[in-house]
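Complex shown without one protein chain; remaining protein chains in place.
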Amino acid sequence: MNMIYIVFIVLLGGALLTFFANRISGLLRDTFFLLTILATTVLFFTKIHIGDTVSFTLAGLNLKWGLDAFGWYFSLIVLGLGTMAAFYALSYMKGKDRLGYFYFSFLISILSMLGILMSHDLVSFFIFWEVMTWSSYLIVIYSGRNVQKNGINYILLSALGAYAMLTAIVMVYANIHTLSISEMINTYPQFSHVQQVWLPVLFLMAFSVKAAMMPLHVWAPGAYSDAPMAYTSVFSGALSKMGIYGMVIVFVSMISYLPDDTLFKETFAWLGAITAILGTLWAIAQDDARKLLAYSSIAQLGYIITGVAVGTDLAMLSALFLAALHALFKGTLFMAVGAIERQTGTVKFTEVTGLIRKMPWTFIASLLAIIALAGIPPLGGFVGKWMLYESLINSNHYILVIAIFFASTAAFLYCYKFLFGFFLGQEEKEWENVKEAPALMVLPMLILAAGTLVLGTFPGILLKPADAAMQTLGYASTEGHLWSMSILFNEWGDQVLLRPLVYAIAGTFLFFLIILTVKGWKNTRYVSTKDISSSGEVPLEYENLTFSVNFYQPFLRAVGPVMKKRMIYYYREFGSGMEALFDYSRRIYNGNGQTYAIYVMIFLVIILLFKNSIFG
Amino acid sequence: MVGTPVLFIAIPLLAAFLIPLLGFVWKESVRILPGLVLLYLLYLAVNLMGQVAHSGTIVEVIAGWAPPWGINLVFSPLTGLLTTLMILMGFIIWIYSYRFKNIDFREAVKYFILLLMMITGSVGIVLTGDIFNQFVFIEITSISAYALTAFYKGRDSAEASFKYLIIGSLSSMFLLLAIVLIYSQLGTLNMADIADKAHLMKPGFKILALIFFITGLGIEAEIFPLNGWTPDAYAQAPGPVGAAFSGIVVKAGVYAMIRVIFTLFDVSGTHQFLIIIGMITLIIAEMAAVKQDRLKRMLAYSSIGQMGLVIVAFGIGTEEGVFAALFLMLNHAIIKSLLFLSGSYLVYNSTEKYIHETDGLAKHLPITSFLFALGAIAIVGMPPFAGFWSKWSILSAAAHSNMILVIVLILSVSIIELVYYFRVVNRIYFFPKQKEVEPKRPTINALIAMSILGILILVIGFYPDSVTGYLHSASQSLLEKGKYIQDVLSTGQLFIQ
Amino acid sequence: MQEILQYTWGALVSFVVAFTVGITYMGLNRKITARVQNRIGPPWYQNFFDVLKLGSKETSIHHGVMQHMGPAFIMVTAVMSLLIIPILNDNRFFPNLNFHGDLVFLLYIMVFGPLGMALGAGQTGNPNSAIGVTRGLSQMVGFEIPWVMALVALMIQYKTTSIVDLMNLQAETGRWLMFTSPFAFLAAVLAMLGMFRYAPFDIVGAPQELASGPMSENGGKYLFVMMSAGSVFAFAKLTLYVDLFMGGANNLIILVVKTFILYLIPMLYGIVSPRYRTEQAIRYFWGWPSLFGLLAILQAVFL
Amino acid sequence: MKKILVLSLLAVFGVYLLEVLFKIDFGHQFFLHGVKDFYLTTSPDKMGVANVVTAIVVNFRGFDTLGEVTVLFLATTAMSSILYKGRHQLGERAVLFSSSRIVMTGSKLLFPAIILLGAYVFIHGHLTPGGGFQGGVIIATGFLLMLLSYEDYKVSHVALSLVESLAGITFASVGLLGFLNGGTFLQNFLPTGGLNNLISGGVIPIIYIAVGFKVGAELTGLIYTALNEKD
Partner (left out) sequence: MEFKLFDLSIVEYAFFITAVLIILIGLYGALVKKTLIKIVIGLSVLDAGINLLLISVGYVKSGTAPIFSPALIKDMPLTLENIKKLSEGMVDPVPQALVLTAIVIGFGVTAVALSLVIRLYRHHHTLNIDEIKNLKW
């Protein structure tokens, strides 16, 4: 039996075992869960090699699964983050109910993501896509909060996208009578012009939903914040990347054939940029950490989409790099929020402050992740951002680069809000007894955060598989030309040597940190944050010194007009309008049997009157 | 040789006549006998299916008169498939309703007779090769359905039943008119014979007969303006009967209509008409379902919508389209029955059957709720459950016929469908339970019945090949009109006395 | 090894130079402001004493680890930008890391400091610090736009992202970019007003409103590091402008003269200006300066 | 408004229906290959049934008749199911008539004659006009007459359902016997006898007698159920 089958069987079987073990004992369930994900990871990375394929026939359709370098790159994200989140989940979910259900959905969603990455035909791609949708939907509604709002929004938009994709798939199938993705890509140039335009549009609709692109992003804030954080890290870090995965394929294999005057790429790049900007602005306005991170995810995915849409070597490389990196730091951040939620019971910046001394490890992980998110040099985020900017400038997207830059500058605001809101500021009495999260939660965060640190200096570790992935897509190898282990080049030949820069930064930082710490070490003592000089007075105990409400009021006032109405407002208007229409339509059934009989006669008479035109 | 198709009619009739008698002897036999009959028929159906797959259509003449003079039963891959499906659904519904609600002996006698007859009538509609005989079976089915709709006394069931009856009477009127028109032209009632001679009819007769057939059978097939009775009847009938409606009766109605359109009259434009009418049915029904506040009405509207989809798929008219339609009929029978069966335990003790009464029942009825959720996910076409494959086949059939608009409409409507199903599932799982609701634990029979359906959904979902072979031969047999005529008309000569 | 020593040596020397010049400029600023306002003002070397005083003061309290790290972050920014920005046209004397003076890297390392400062200030628990920080960060989003526009305009016009390349270009042609790309220069200079946080953009640490904003709670060694970093960073920024727009400098004296002339712009503008509120400041930067930036890009693309 | 709508709908319907019907050459069936000729010749020739309609009803289209009987059976079942109110409420007359002695006596006199007429009609179904249905209806009128005349007239439910079921079973079993005899369902397996003899036509009289019993019992049951309905 082929290893590919075995991986899927292990995952499915493990999921079911976990589900049923829940009835027997919690320990057994946890063991199964952990074993399943570990076994999958190990089997996947040791036994399945790039190039392996299996094919079989189901319902008269030829289905083919296999692994290529491109899929491998993304499965790295999925399984890496998935494993970490699994460890994290063990501790995070402890004591909650319906755990069998949660772990089952978790594993199934991992399975579906691997399935997507290994599908070489459209039907299994779609099947796994839908499985991914509902398995993640199950987790979104797991908490039972706002299911009717956020859950439905999620499933609704996902279905919208999935059905758009399904339309495209059947169009392809009807045209070329085969479902193979590579076949579709090969024959794409021979499609009619209308189809050439519509196919990518429909596919991209599906992918944009998962990648939370404007204007299909409205599900994301709710869904991300409603799912348990152990899963949201996967959700935002890995699952949304499936959208990116699809987008890359569509852009490389279809849209690059379209004539330039269709403005396809431009539109998409701009949609990505607008997503980034709006996501950032809305993230700034949030008081709920989960929402903040959700909007931030939208924004980050916006960068990635822009990179994909621009599609030059460097842009694509940056998009792939950012995709992996986003998994690392957003995974960390969601986990951190989860840890805080678990330890304090709230995730509102307006409620919890000053945790830095209570949860130092969480803070360190968050700090690293935030620095990576902001794209500040010594960490991995900078590498991705640098490549993105350079690629945009190199490929003459001048205004786009400004837009992206605006978004990433504004991102500092919410980055700071995250750190300040939770960790800095006043240490309130209410949170005096908060403890650091258990090691099983902290370690995954730290590992992921360390990943960003390593990648900041040696991006080549990740760029190598990314490069291999791009070669699968038909790009030439860019190693040595655009990147090496720790050097980045742009397409004009300018370069950034990361190592000396990082060493210099680290050296300076440590030097001054040591100076600052050592100087007067003995005499400097820690005092409570209450003990401050407020206009020359020491404030009293009960004075409120926490600044967290209306945090960025001036800024939001400046960008006010943009943020007057959220996109979801228009969706809601549309939705309620439709529901009113539906409600009106069902009044046809007015309850009177005679009326129904008259309908029968009307139907008959209409057909009789038009029989010549109906039955030619 | 385990039997012939006529046993599908004869044995249940015999049983139905026997049940009152046996009731005098042993009361429990009233409940058991229908099950035994159905079990035997299931065995028979499966055997005959194998035989048909092996050696082609079985045509059985009645009373020894060859077609077109006598009545004949046709057990082709298509009718055999539908028969098997109906018997299977009937058997499952029997398991489910073995001890459903606390009805006394006298009621049980009537309930099981009527249920058995409804199933038999539907099977007869499918099997028979005679147009008037089909009418008789339609009436058998309808009368049992009226009575079963009005079975519960405490509700507005009589109202629903009366509406059904008015429209059903119109339906039988139209059918008879159509039969009159055909007979006045051709002097024959055998379907194969009519199909063979249809070109001899004056065009006016042909079109008018077709229109009457479409109207009359459209009522049974729940086409849009003709389906006023449907939601009421589905909602007011006992749960298993609702399942039987959507799993059995409607299927028979659709089959009759499709047989008329595909085999009897080959009028151009009918297919487009089917697509349009099916589409309207689909859209209106799904729209009406969204704002329903009663569970069973919602399911009923959804059922109408699915039937519209089936009709659209038939309207596509290609082998793929017919395949898709049959697949959808199969899946819909299984899934919607599961929804009705599990749904009626979710609103078991309620009189109004409001959706909000199901809030938070997942904790109290875990398996029922799970099966309902499974059904909901399956019916909206989420892979890897059964509904996906039928949706896929419809879409690919439409795509092969270049009906992009149809695809888009079907999918947009699917989104609506998804919304209202998931809303209900969410309520069941995540809303706080209403205080005054007293959930009733399903009996072991009910659990078995629902689980069988759930397993079927999974089996078809994960391994669609288990049914696609039969469906393909069925769809071919529907489209091979000449072969049908030949099969029926050539068997006869041997049997003349 | 020798290279590393050389770099370190260069870094140290340039640090000292930048520190001295920066502090002097600040002193001059105080003096000139005072004179304009008809006061006598402190002597120009007053700031040296201030810094020395702060450096030698003993700090006895702190509010947590970020208070140590914040100033270190700021210092990193200052030092790194100094290392990246070529100080003189001829690199031999100050052979820093400027052999790849990449503009995008520079842009990012320049926001490292504000973030560090914000973190350090946040740790202190003083609400005024946080308020100041939010204002500062908001304002930063404002002025970064014209600033980036100007830089992008330069980059695309000359197809390079390296400062060194731009300097060489000016040296070869002999034309300063402030004349060949006047809109970029205008945008950059207007952005510089915000960068220096002098009036009218001084709401971040407005003493009358905020009791000195982010800096409150920081005294002694912290303020010492911050002040030195600030002065070094100020000099680095001015040098960058000189490098980019004014042809760089061949020796230190020319550099000092050019930077001082440049420094006069925010200083004088600030002296005669009232104070903007944060959102006014942001809107200001998104108004004319950004328009200039846009024009600069258009010029770069079409001319 | 509704009336106008309905009238116009009906007008259109009627016009279209008549338009087609007028194309039929009334009284002249023009189809050549219809089934009726076969029936008309085969019935007396091969089956020994003089009444061709009976031959059609019971044999050629006997399956329809089985269904028809089932419909009646279902109608009684349905009616009693619909009107059933619980185990103790049945058996009381809802409608009471006070008839005069003349009516009562007359009914008593007429009743056997009616029953006899009914029996005659269904026994001679294959020879003369009439048959099981007609005979059954006549029998039922006899019971109706009694029920109308006597307010305490009772028909045994058990007996009714026994007759119903047995008659139904007879019909179905005769059909099955034909089947088991090596032929097809409802096939004649008895000698046909001579035309216009009482004992002729094979199974046809047997079935028709069963039908007569069944229809009589069912119609009586229907009337009885409806009469016993009490508000």
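Chains: A, B, C and D, in written order; residue numbering restarts at 1 for each.
Everything that follows uses one rule, which is that a residue touches a chain if its C-beta (ideal position, glycine included) is under 8 Å from a C-beta of that chain, and two chains touch if they have at least 3 such contacts.
Bear in mind the structure is a predicted one, so any value in this text is a computation, not a measurement.
Chemist: What are the shown chains in contact with the chain that isn't displayed?
Modeler: It touches the following shown chains in the full complex: A, B, D.
Chemist: Which of B:Phe162, B:Tyr354, B:Phe370 or B:Phe462 sits in contact with the chain that's absent?
Modeler: B:Phe162
Chemist: With the full complex in mind, choose from B:Met173, B:Leu200 or B:Ile404 the residue touching the hidden chain.
Modeler: Missing-chain contact among the listed residues: B:Met173.
Chemist: Which residue among B:Val59, B:Leu73 or B:Leu189 touches the omitted chain?
Modeler: Considering all chains, including the one not shown, the answer is B:Leu189.
Chemist: I need the residue numbers on subunit A that touch the omitted chain, in ascending order.
Modeler: 586-587, 589-594, 597-598, 601
Chemist: By the contact criterion defined above, which parts of subunit B meet the unshown chain? Give residue numbers in ascending order.
Modeler: On the subunit B side, contact with the omitted chain comes from 132, 136, 139, 142-143, 146-147, 150, 153, 156, 158-163, 165-166, 168-170, 172-173, 176-177, 179-180, 183-184, 187, 189, 231-232, 235-236, 288, 291-292.
Chemist: Need a quick check: the contact residues on subunit D for the chain that isn't drawn.
Modeler: 2-3, 6-7, 10, 13-14, 17-19, 21-29, 34-37, 39-41, 43-45, 50-53, 56-57, 60-61, 64-65, 67-68, 71-72, 74-76, 78-79, 82-83, 127-129, 131, 133, 195-196, 215, 222, 225-226, 229, 231
Here is the rule we use: only the chains that are shown with their structure count from here on.
Chemist: From subunit B, count the fewest steps through touching chains until subunit C is reached.
Modeler: Graph distance in the chain contact network comes out at 2.
Chemist: Suppose chain centres are the mean of their C-alpha atoms. Which chain sits farthest from subunit A?
Modeler: Checked the centroid distances; the maximum from subunit A is D.
Chemist: Could you put a whole-Å number on the gap between the CA centroids of subunit B and subunit D?
Modeler: Going by mean C-alpha positions, subunit B sits 30 Å from subunit D.
Chemist: How big is the gap, in whole Å, between where the Cα atoms of subunit A centre and where those of subunit D centre?
Modeler: The answer is 73 Å.
Chemist: Touching at least two other chains at once: which residues of subunit A meet that condition?
Modeler: Expected reply: 601-602, 604, 608.
Chemist: Counting only residues that touch at least two other chains, what does the list for subunit D look like?
Modeler: 16
Chemist: Between which chains does touch occur?
Modeler: Every touching chain pair, ordered by label, is A-B, A-C, A-D, B-D.
Chemist: Along subunit B, where are the residues that touch subunit A in the complex?
Modeler: It is residues 159, 162-163, 166-167, 170, 174, 207-208, 210-212, 214-215, 218-219, 223, 225-226, 228-229, 231, 267-270, 272-273, 284, 287-288, 290-292, 301, 377, 380, 382-384, 388-389, 392-393, 395-396, 398-400, 402, 404, 407-408, 411-412, 414-416, 418-419, 422-423, 426-427, 429-430, 463-465, 468 of subunit B that touch subunit A.
Chemist: Which part of subunit B faces subunit D closely enough to touch in the complex?
Modeler: Touching subunit D from subunit B are residues 4, 6, 9-10, 13-14, 16-18, 20-21, 24, 60-65, 68-71, 104, 106-107, 110-111, 113-114, 117, 124, 128, 130, 132-133, 136-137, 139-140, 143-144, 146-147, 150-151, 153, 158, 161, 177, 181, 184-190, 197, 200, 202, 204-205, 208, 495, 497.
Chemist: Spell out the residues on subunit A that touch subunit C in their complex, using ranges where they run on.
Modeler: Checking each residue of subunit A against subunit C gives 354, 356-357, 367, 371, 374-377, 382, 385-386, 389-390, 393, 396, 398-399, 401-402, 405-406, 409-410, 412-413, 415-416, 419-420, 424-427, 490, 492, 494-497, 500-501, 504-505, 508-509, 512-513, 515-517, 519-520, 523-535, 545-547, 551-552, 554-555, 557-559.
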